[in-house]
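A single protein chain has been omitted; all remaining protein chains appear in their positions.
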Amino acid sequence: MSLGLRAAPALAFVLALAGLWAYLLWTTPTVDAGRHGRALDLVRVLKQLDAARDADLLRVRLDLLRDYDPLVQPLPRMDAILAELAELALDDGSGALGAAVAAAHAAFTAKADMVDRFQRHDSLLKNSLRYAPAAYSDIQQHAEAAALPALQARLGALMGATLAFVGAPETANGLRVQAAAQEVRGLVRAQPPLAQRAAIDNLLTHVDVIVLRQSAEAVLLAGLEQAGTGARLDEATAAFTRRFEEQVSRQARSQASLLALSGVAVAAVAAALGWLVWRGATELRRMRQLVERTRADLRESQAQLIHAEKMTLLGEVVAGIVHEINTPLGYLRSGLESAGDNLGAVLQPARERGDGRELEALEETRGLVRDGLAGVDQIHATIVNLLNFSRIDRSKVVRCRVENSLETTLRLASHILKGKVLVRRYGQTREIQCDLPQLNQVFLNLVKNAAQSAPDKGGQVTIATAMAAPDLVRVDITDNGPGILPEDRPRIFDPFFTTRGTGNGLGLSISQRIVREHRGWIEVRSQPGAGATFSVLLATAQLATGKEPHAAA
Amino acid sequence: MKPFPPFSPVRLLARMACLVAWTGACALMAAHAQPPEPLKPLPPAPQLDARKVDLGRRLFRDPRLARDDSVACISCHSFQHGGADPRARSIGAGGALGTVNSPSIFNVAHNFRQLWNGGTRTLEDQIDAVLANPRVFDSSWPQALGKLRADTALVSAFAQAYPQGLDRASARDALATYERSLLTPSRFDRYLRGDGLAISMEEKKGYDLFKRYGCVACHQGINVGGNMLQKFGALGDYFQAREAAGHKIGEADRGLYNVTKRPEDLHVFKVPSLRNVALTAPYFHDASAATLEEAVDVMFRVQLGRPAPGADKALIVKFLRTLSGEAPLAP
Partner (left out) sequence: MLPPEPRRPSLLFIDDEPRVLNAIRAVFKSGYDVALATSGFDALALLHKQEFDVIVSDQRMPGMTGVEFFRRAKRIAPNTVRILLSGFADMDALMAAVNEVEIHRFVSKPWDNAGLRAVVAEAVEVARALRPGADHPTLPEEPRIVPAEIKEGLVVVDAGRQLHERVEAEFGGRYHVIHCETLVESLALLHRRPCAVLVCRLDVCDHDDMVFLMQLKQHHPDMMVITVCEATDAARLVALINRVGIFRFLREPGSFQLLTSYLHGAFERARKRRAVS
């Protein structure tokens, strides 16, 4: 009886504790890390699809791509991903998350619609741009038009204005085209009936199409640039991650309460609770690691994707850049030369006249012209180097000696190597087969690393080549810097690993990928305090490839 | 010189030039030296579940999808006529006259939308649309499934291929899977894949003209069309001329407008695929052109807005005939 009385509060306490404990355990949310990872994966894929479509849009604009399949092929995949994201958000039940996904969905729908309309305008615009010049030259070659110089001139002005508008689709230029078209119309009306009337009307129709569609396309492209799909996706990612972190921290809070509860609980349940806590903690750690890892993955794959896209586009537009620079260089160089010749011609009479001041001014001008020519040649040499480095105008896989690639790289890296001693120890190496721009990039990365590691005073970079085996070429790039810390050694090829504040930490990882694709490898030797050597090993080219007989058919 | 108009290309070029010249950290990948070909060969047939394809084949020929068991999918998608309907207007359940000429069922997997007005995005949605359409099957899923469930052989075949057995989702999926298998590789695909002798010199000339006259502005990609929408009569009013010739312009002639109700979408249609075009007469949504030659004429007039010598058009027609593929096996 008394035992029962004494035991009752304890029992009640235990029961209350157990009840509270059970409640806390029950309310502790279960965090589904798999689902979170899935959502992030989906967003990442969607982002890649979107980025690829943007690049393709630009390619279509630049006429590097002549079919619209790449613009529409990702649509089903995008729709499916957005639907799955909406489902995930719905399962989660968070309003903010649902809104973020819905916003992304709306942005994608709007963008798809704009792309749709872009295709409509773009196809008509390209048709008219292709036809208008031909229509013009047909009219021009017709005897009747040739007999009307006024009409010839107006038509010429119309074409000129149209070209200017295509180059710079601004309202003012558009108005100029319309004015020119009006003049042609007026002139045709003032003439006795022309046999070419229909052809001219047709040309005017196409000019109208160009003005209308070009303007519409400009508006659409501006809209596409601000479609904000990327931003909406980033927001969705953030919403998913926020939600996940919220759940993880709620789980952590509940577990902390459980811990406190177990602290005042009876010793008998301590062991059980202890086990539970231990399990909770490892789980939490695992979750945190998972978050960290998914984030790192996301960051890396996005960075590499953007890098690759950028590089491809860059290759495509470099042709344009080179032409754009070489054209002014052309007239600059030729003009300077002619100016120099002209000066030479007036210099002789000036000497004979013996006017000291005039002579001095002419001599000085001649010197300046000569400097100008040297400058032009220097710019041209840089362009040639750039082209050699990129070799966009060359075939992809070539046979060459590594020394050639190294020299191209060193010329381009001269500003990085400024103030350092460069030692070349080239051996007798055989040719290798490689994708030259890629290999150039590897060497540039390694030379850059070496130059940045070498001390500012007395820094030295040594580049040595040799045959490591009868069919293996070795390139050693050595610096006399502080070397690599033993604890850093295993991580130097990891993406985003960098010991310097600057740089994206991708150089070595990309280099290693490229060398592996060439079926070679990179070796590292380093003593702390005594510099580091990066060795690239590459197989030599097989002899007599491509000599097998095959016909031209 | 400004070769690349909008999209602020100058800024882009300048930024990229700086990137290369001054950081030097970028590798320039080799540009594609080949000029991009606007037409692409048909990719190899995808791996599909043979059981699902077979179920789809059966449903495709099954008149129980129609309210009065009078028509099946194949009634209007004739395999002898390039998967399209040789009649100007198709006839649906209860003898109802359709509003447009049925387009080809072949290679639909590579169309970005279905139906003439681009009204549905997926094959599955298209199946829903025609099932409910009063001028086609005039039925509903409960009604059609009710009739199909009485067929024990069909029900057990469905149970083997789909965990859930025969239902709306599995019936739709079977039909769509079958449609995805209906691909028609042609001589021209062999040419695109490098077999220079697959088409004749004249046909090659025709292809060159097809590109030069700008037909490829819209008819490009794997399906030689089917990947965009365009206004019918972009450079010449097709519908006005048609009305003037005494034809009535109806609701079906409004195209995408019926879906979006946006004024700019009036008379906008899906650019049809030109694969098998020589077999799919009559042409256009309203079947207004009886022959391929007529259709090419109309296209030159209202889409390209330019004259062309008859000889050139004849060569283009010759090229178009190379797009006829082998019809998939009928039952």
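Order of writing sets the labels: A and B. Residues in every chain begin at 1.
The rule we apply is simple: contacts are C-beta pairs under 8 Å (C-beta built on N, C-alpha and C of every residue); 3 or more make two chains touch, one makes a residue touch a chain.
Being a predicted model, the structure only gives us computed values, none of them experimental.
Peer 1: Which listed residue (A:322, A:402, A:416 or A:447) would be found touching the missing chain in the intact complex?
Peer 2: The one listed residue touching the chain not shown is A:322.
Peer 1: Could you tell which one of A:159, A:446 or A:536 touches the chain left off the display?
Peer 2: Only one of A:159, A:446 or A:536 touches the chain omitted from view, namely A:159.
Peer 1: For the chain left out of this view, which of A:37, A:98, A:167 or A:372 touches it?
Peer 2: Considering the complete complex, A:167 is the one touching the chain left out.
Peer 1: In the full complex, which bits of chain A touch the chain not displayed? Write them out.
Peer 2: Listed in rising order, the touching residues are 133, 136-137, 140-141, 146, 152, 156, 159, 163, 166-167, 319, 322-335, 337-338, 341, 376, 380, 391, 393-396, 398-399, 433, 541, 545-553.
Peer 1: Which parts of chain B are in contact with the chain that was left out?
Peer 2: 1-3, 33-35, 194, 196-197, 201
Assume only the chains that are shown with their structure count from here on.
Peer 1: So in the complex, the part of chain B that touches chain A is made up of which residues?
Peer 2: Touching chain A from chain B are residues 1-7, 9, 12-13, 16-17, 19-21, 24-33, 36-40, 112, 121-122, 196, 212, 214, 216-218, 220-222, 227-231, 234-235, 264, 268, 303-307.
Peer 1: Under the touch definition given earlier, write down the residues of chain A that touch chain B in their complex.
Peer 2: Touch residues, chain A against chain B: 58, 61-62, 64-69, 71-73, 75-76, 79, 116-117, 119-120, 123-124, 126-128, 130-131, 135, 166-169, 202, 205-206, 209, 214, 217-218, 221-222, 225, 310-321, 324, 327, 382, 386, 389-392, 394-396, 412-413, 415-416, 435, 437-438, 440-441, 444-445, 448, 507, 553.
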